[in-house]
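I'd like to ask some things about the structure below.
Note that this complex is displayed minus one protein chain, with the remaining chains in position.
Every chain is named by a letter (A, B, C, D and E) in the order it is written, and numbering of its residues begins at 1.
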Amino acid sequence: MSIFDHLYNQDRFLEAKDDYNSAKTIIIGVPMDFTVSFRPGTRFGPKKIREASYGLENYSVYADDSLENKMFFDAGDVDIPFGNVEKSLEIIGDVARDFLDDGKIPIFLGGEHLISYPIIKKVVEKYPDLVIVHFDAHADLRDSYLGEKLSHATVLRRISEHVKDKHIYHFGIRSGVKEEFLYAKQHTHMFPIEVKTPFIKTLKDLKNRPLYITLDIDVVDPAFAPGTGTPEPGGCSSQEILEVVSHFKELNIVGFDLVEVSPANDLSERTSLLAAKILRELLIGLG
Amino acid sequence: MSIFDHLYNQDRFLEAKDDYNSAKTIIIGVPMDFTVSFRPGTRFGPKKIREASYGLENYSVYADDSLENKMFFDAGDVDIPFGNVEKSLEIIGDVARDFLDDGKIPIFLGGEHLISYPIIKKVVEKYPDLVIVHFDAHADLRDSYLGEKLSHATVLRRISEHVKDKHIYHFGIRSGVKEEFLYAKQHTHMFPIEVKTPFIKTLKDLKNRPLYITLDIDVVDPAFAPGTGTPEPGGCSSQEILEVVSHFKELNIVGFDLVEVSPANDLSERTSLLAAKILRELLIGLG
Amino acid sequence: MSIFDHLYNQDRFLEAKDDYNSAKTIIIGVPMDFTVSFRPGTRFGPKKIREASYGLENYSVYADDSLENKMFFDAGDVDIPFGNVEKSLEIIGDVARDFLDDGKIPIFLGGEHLISYPIIKKVVEKYPDLVIVHFDAHADLRDSYLGEKLSHATVLRRISEHVKDKHIYHFGIRSGVKEEFLYAKQHTHMFPIEVKTPFIKTLKDLKNRPLYITLDIDVVDPAFAPGTGTPEPGGCSSQEILEVVSHFKELNIVGFDLVEVSPANDLSERTSLLAAKILRELLIGLG
Amino acid sequence: MSIFDHLYNQDRFLEAKDDYNSAKTIIIGVPMDFTVSFRPGTRFGPKKIREASYGLENYSVYADDSLENKMFFDAGDVDIPFGNVEKSLEIIGDVARDFLDDGKIPIFLGGEHLISYPIIKKVVEKYPDLVIVHFDAHADLRDSYLGEKLSHATVLRRISEHVKDKHIYHFGIRSGVKEEFLYAKQHTHMFPIEVKTPFIKTLKDLKNRPLYITLDIDVVDPAFAPGTGTPEPGGCSSQEILEVVSHFKELNIVGFDLVEVSPANDLSERTSLLAAKILRELLIGLG
Amino acid sequence: MSIFDHLYNQDRFLEAKDDYNSAKTIIIGVPMDFTVSFRPGTRFGPKKIREASYGLENYSVYADDSLENKMFFDAGDVDIPFGNVEKSLEIIGDVARDFLDDGKIPIFLGGEHLISYPIIKKVVEKYPDLVIVHFDAHADLRDSYLGEKLSHATVLRRISEHVKDKHIYHFGIRSGVKEEFLYAKQHTHMFPIEVKTPFIKTLKDLKNRPLYITLDIDVVDPAFAPGTGTPEPGGCSSQEILEVVSHFKELNIVGFDLVEVSPANDLSERTSLLAAKILRELLIGLG
Partner (left out) sequence: MSIFDHLYNQDRFLEAKDDYNSAKTIIIGVPMDFTVSFRPGTRFGPKKIREASYGLENYSVYADDSLENKMFFDAGDVDIPFGNVEKSLEIIGDVARDFLDDGKIPIFLGGEHLISYPIIKKVVEKYPDLVIVHFDAHADLRDSYLGEKLSHATVLRRISEHVKDKHIYHFGIRSGVKEEFLYAKQHTHMFPIEVKTPFIKTLKDLKNRPLYITLDIDVVDPAFAPGTGTPEPGGCSSQEILEVVSHFKELNIVGFDLVEVSPANDLSERTSLLAAKILRELLIGLG
């Protein structure tokens, strides 16, 4: 019996495995939040989601399966130079590429939504037919925001310049400017306000294609996910998003991010718990 | 280029216009909260709703239209003598009358529900056939409350004494005393608990009549609007109230108030955001 | 030794009557929370639920009836030796037995879920055919937890050892380990995730049998009830639970507890208000 | 009509005795806060101070004495008609007079500072040479405030019109308008900013005279007492005020109030705890 | 009498004058916080300090003078491109230069400490002998931080490269790395931990020289100023800083900033109130 028998550490996601090599999927935190205009704080998201995962069981009632025998590794957080957007994005992209090169499915925890951009640039290099599935309250399709090309409000626009036309599907969008919806009409598939119904309808179109899913937690109503930087009333419920997530296992997911969890405004921690639960279902589904 | 080019101010509602004369509608805050018995704090409502409006876009996905070209003016807050109910109500009534005399549609932001009383007294002088549409968790139809005739809990009863019989429609009421529901049966139209279904059914009865809408934010469930003085579980969702509000543009609204937003109990600010979103839809609808 | 020896008085629930002898039902608080592993704080539940009851009316719109003429007594809180689990459970059991001996229907306010165990042991002595109706996010059917047989996570398992086989009905369960669901399949009736639909379907099976209802507030989604120790996203709404509760009057309830209200994480107090409203409906239904 | 007609019971202060007749001092809560201009919430003060008292011991290290054998009675809270200032003040005055007529020393817990006015009017009728000792961050000596003669900002001015000239001593005042300090120079004794040093110096002038002490908790710095309606940085520490209070036993106190405790802004509850500790020392000192 | 007689707006600092031309000093907010590594949120500082100023009187007990007749103008906030450090600093510098060119004394409200750098670069162009007086818990003298030359942690080092050697005086510094204290020994005047005593001693050295004062609110202990991004226990009290500020009127201040107020972590708002009070004393002192 060792001196450390009664001691434990909780800094990795629930049931993360010790062995990097045999892992199929990799969790990576990205505590970046400095281009946001409303309320910063998502830098604390990755840490809190990991903590919250210990408030859940490893078994899922929804999937009748457990995290226990899933091979995933938690690589910790990306070390970000605060305030330097370009260098930060470069590092995030490098990290994504490294894991893709190793044949892993990367799962990123934000942080602000802009992080999806450097990641997807690398994923699409590997999968040229990549399809983006985008859950969000906001379109994020502006060409520039406050004069900046790189912003949480322009991230899907930037991404659209790297994937093929009509290869982005948006669900739940209930905020944006007119320009964004006109752009979507021409270049993407836009399903405003609703989430579950259009997603279920679209499922068969998405199957067997390489998918990257980017899920902004604010697609859920702030009643269910108050801990986010830009809450937008009128979203879906936690039951609805969990039902959507239960279909992920039918898809060919090659990359994923869950962004904009900002713990400070949610004393109940239900946002982080919902994020952790979404992640658990995803990880179980990825096998 | 001016010295003030890089400077801005955010004390008025999003996209409020500078010109009073050409404005069709006027926003007025009423930071009064001193007859409440449970939890004061709605005096901070008007300020917070204006602040929250900058967390929204000027464009509405619901209406496919924008605040940009709507002619409305934000007149600031009424200066209230704290603790003096009678003088406060008198001043509020005077303010309402002044704007009505100028041919404007006044939109009041509370503050407590009692403020609707002096306002409606003036509106009904101008529109003798005025119909009141009342969204609320509470009936507010008592004859007196803790010995007082003027209270947030008696406001609809007082109003009922100034409009014609059966000219009040209540939606979503899920709290009250027996006396209030008996009174409603005789003198008003009462739709308990539910909001959307009865409102949609009533729409055609309301069209083409001069309407004053008074919306107590607690008609929405405290999950979606926790920042209010007298939360009452069992209300509608934010999606539901937004769907209701999207019909306002079909009606002849001559006055409006949104009351009982109390920011202190809502760290996520989703209550103020919902209030600002309701207001945005209303302003777009009023044209 | 008097029946009130272990009880001390705080405020009483809204409309509680002064006369113990003529009371049909008895409210008893149990401020115990020390076997919980995630977040303690339910010890403040009973006090807060009573306080919150004064934010409600005595009249129920749902039942068209009032608390005014219902004969119930509020006996205060059980005096718990903090940190001593066994002695605490013994005292709670004694208190339950005393009120049952006096022919009362006991209604307990938790406190953590473990308190149901000593109570039900006494209730089943009086009603050998006792049926347990269990609303919860968590199965609580483990055989042991962190090496302990007596824990909030094992409470329904312990109870199952005292009631007849297949005499437990679970509603809304959305968290547990595999072992618990296998146990349920053999020994209880398990309705996962959903609450209202399966409950309505089961109603006729439950009628005319002696029922003990144990309601863990976390069966409701943390959007509606954030003030709880182990929030689990994906639950039902406050409207749904209130509709379920409105059917309680059709049943033969011989005991009841409402547990796991933890006020600290809910600045809006909507969890305590919902708990108080559930209790009001129950008390009106019991007559 | 009974002396308790306007009072209702909540919890009582730690070690309050059951027998009214043998009590020397009486605690009375006054949950009035509706003339305040900045942040309401002191209506919850009395309840919270009583609750906080149970976080203390009955024994005082400072006085080497205990509350146990002190004869004081907790009469509950005054039942206030919310929003009606004049009627509220009249009731408060009646309550004060009743207890004075019974030969008791009344100790009032606010609530806002305006409550001192009707109380002192009654005390000075009994003790025409009454001296007022006033601890506060604010002078409260305006003649009128926002057009009102009766306000928390005018209370000491109103009081000064009822006691003899130069019979008011102010300590710790660090906020006011010029007019107030000029008035003080002519009619009262004003010790700005500092508390302990001038109070100790003044002690011998105060001895053997009938004293009413009114202590606004904001005399203490908001670091030590953040739970107050109008915090003013730059005040004394909790150690300092406790040292001041330890001298109260040397004085002939015939009435006392502690006002402006507003629990909502103080999650740590240290403001209520400090208030309860001040009260404990006072009660021990009164014997 | 105008229609706007009962309406008011509170978006400028208390008693700010309407006329830019006759103003001697100018208040400018700088809501920038994106290079911070610990907790962002100071972008909300300027707005909150202005709001808090209405919780104060215009008269100062300390100075026996009032803001009423002081000629200062509140220019609003600088419009910052979030996430773009270089462009932000450039704009801030431009704003500073514009006001200096107009002969004004600029007073900046942060925002993060990095904003002092572009400002002081412009001030020193106008006053080559400029002396910097620096109140702070942190030395901010690193050469680079996380690989960045421009950061809140390097700001005084950058500034030191623009002012003459030994022209910086630090007070209250209680956190830093060894390198910073070695640098200070050679190039600046460093007074660690203590604030009042060394400042009073240094007063005569500072008189009659052109001074820029940069005051990081975290020089005050987090008990008195919890609303800041990088709280460091062991600081001075609010009484102490106010005494220091009362000497500012003896100095020749040509520019000033107060930075790092982060309102979110301070429900009591005492940090913003302290900041507003410091500003009031400063503005009165500047005449």
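Here is the rule we go by: a contact is a pair of C-beta atoms (placed from the backbone, for glycine too) under 8 Å apart; a residue touches a chain by one contact, two chains touch by 3 or more.
Bear in mind that the values here come from a model prediction, so they are computed numbers and not experimental data.
Chemist: Among A:Asp64, A:Asp94 or A:Asp143, which one is in touch with the chain left out?
Modeler: A:Asp94
Chemist: If I consider the whole complex, including the chain that's not displayed, which of C:Asp11, C:Asp94, C:Glu125 or C:Glu148 touches that chain?
Modeler: Checking the options C:Asp11, C:Asp94, C:Glu125 or C:Glu148, the one contacting the hidden chain is C:Glu148.
Chemist: Considering the whole complex rather than only what is displayed, give the residues of chain C touching the chain that is not shown.
Modeler: 33-37, 40-41, 43, 81-85, 146-148, 150-151, 264
Chemist: What residue numbers in chain E mark contact with the hidden partner chain?
Modeler: Interface residues of chain E facing the absent chain: 38, 173-178, 181, 192-193, 221-224, 226-227, 230-235, 237, 265-267.
Chemist: Give me the chain D residues in contact with the hidden chain, please.
Modeler: 55-59, 61-62, 64, 66, 221, 223-224, 237-239, 242, 267-270, 273-274, 277
Here, only the chains that are shown with their structure count from here on.
Chemist: Which chain pair is joined by more contacting C-beta pairs, A-C or A-E?
Modeler: Between the two chain pairs, A-C has more contacting C-beta pairs.
Chemist: Roughly how many whole angstrom separate the Cα centroids of chain C and chain E?
Modeler: Centres of chain C and chain E (C-alpha means) sit 55 Å apart.
Chemist: Between chain B and chain C, what's the gap in Å when you average each chain's C-alpha atoms?
Modeler: That pair's centroid distance is 38 Å.
Chemist: Show the residues in chain A shared as contacts by 2 or more other chains, in ascending order.
Modeler: Where chain A meets two or more other chains at a single residue, that happens at 221, 223-224, 237, 267.
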